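Structure in structure tokens, see below.
On to chain A.
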Amino acid sequence: MGITQILFWILTALALGSALMVVLSKNPVYSVLFLIVAFFAISGHYVLLNAQFLAIVNIIVYAGAIMVLFLFVIMLMNLNADMNLQKNKLIRFAGFLAGMCLFLVLVAALKDAGIKKQMVQTSGGDIGLIKNLGMVLFREYVVPFEISSVLFLSAMVGAVVIGKKE
Partner candidate 1 sequence: MTQLVFLVPLFPLLGFLINGLLRRQLSKPATGFIGSGAILASFVVSVLLFLDVKAGKTGVVELFDFISFGKVHIPFAFQVDQLSSLFLLIITGVGFLIHLYSTAYMHEEEDQHFARYFAYLNLFVFSMLLLVLGANYVIMFIGWEGVGLCSYLLIGFWFKNNDFNNAAKKAFVMNRIGDLGFLLAVFYLIAKVGSVTYSEVFANAPQLTTSTLTIITLLLFVGATGKSAQIPLYTWLPDAMAGPTPVSALIHAATMVTAGIYMIARSNILYTLAPVSQSVVAIIGLATAVLAATIALKQNDIKKVLAYSTVSQLGYMFLGLGVGAYTGAVFHVMTHAFFKALLFLGAGSVIHAMHHEQDIRHMGGLKKYLPVTHITFLLGCIAIAGIPPFSGFFSKDEILAAAYESNKIFWVIGVLTAGMTAFYMFRLYATTFLGKFRGSHEQEHHLHESPAAMTIPLVVLAILAVAGGWIGIPEVFMKDGHWLEHFLSPIFAASYEVKEKMHAAHVLDHNTEYMLMGASVLLAIIAIAYAVNKFSKKPDLQEADGFGKVLANKWYADEFYDAAVVKPLNAFGRFLDNVIEKSGIDWLVNSVGKGVQYSSRQLRLLQSGQVGSYVLLMIAGMIILFVLQFFLKK
Partner candidate 2 sequence: MIAVLLILIPLIGGLALFAVKNEGSAKGIALFTGIAVLVISLLGLSVMNSPADLNCDILWMGALNSRFHVGLDGMGQLLCLLTAISFPLIFVATWNNTYKNAHRFYALMLLSQAGLMGVFLAMDALLFYFFWELALIPVYFLSSIWGGEKRIAATFKFFIYTFVGSLIMLVGLIYIYFQANQSFDLQTWYDLKIPDRVQGWLFWMLFSAFAIKMPIWPFHTWQPDAYEQSPTAVTMVLSGIMVKMGVFAVIRWLAPVLPDGFFQWGDTVSMLCLIGMIYASLIAIKQDDVKRLIAYSSIAHIGLMCLAIFASNKSGLQGTMMQMFSHGVNIIGLWIVANTIETKYGTRKLSELGGLAQKDPALAILLVIVALANIALPLTNGFVGEFMMFNGVFSSGVTKYGVLDTTVAGICIILSAVYTLNMIKKIFYGNSNTLTQSGTPTSVPVLVSLSVIVVLIFITGVYPKPMLQLTNDTVDAILKYMKTSI
């Protein structure tokens, strides 16, 4: 087992564990913090896959910007100790069960032997570098890039419409 494998398993354990904690934490603030941990773990996977750009963006955008926004909102609303968990144990259990079932079904559906042969290149390949990504993004993907500006515009207008005091 090489270093890559060891790192893979450590990061995976970290990601899954913190993801579970997001769901299980009673305090929303803890949830946010665990989510940030999970994001870092995922970024670690990106690094492992030599997707450097995404690793950085993930940390900056997700862990940095978005999660801070979440934290900010939670703090603003002073929600750190409220009715976190569903009072109805039955529904909670049902939810958990449904999630597990979904997982099992998906695993059962995808456990086909054929896919095991395909390997993922780790710590190599340079497509994840900013230079290469940028080249393709602004050549091939310029139309979607521009169109996503419409998305931003509408999100911006929306946030204003919703947030503005009348």
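On how the list was made: all candidates are chains of the complex that A comes from, given by their letters.
Here, a contact is a pair of C-beta atoms (placed from the backbone, for glycine too) under 8 Å apart; a residue touches a chain by one contact, two chains touch by 3 or more; residues count from 1.
It should be emphasised that the depicted structure is a prediction, and the values quoted were computed from it without experimental measurement.
Looking at 1 or 2, the chain of this complex that touches chain A is the one numbered 1.
Interface residues of chain A facing candidate 1 in the complex, by the touch rule stated above, are 86, 91, 94-95, 98-99, 101-102, 105-106, 108-109.
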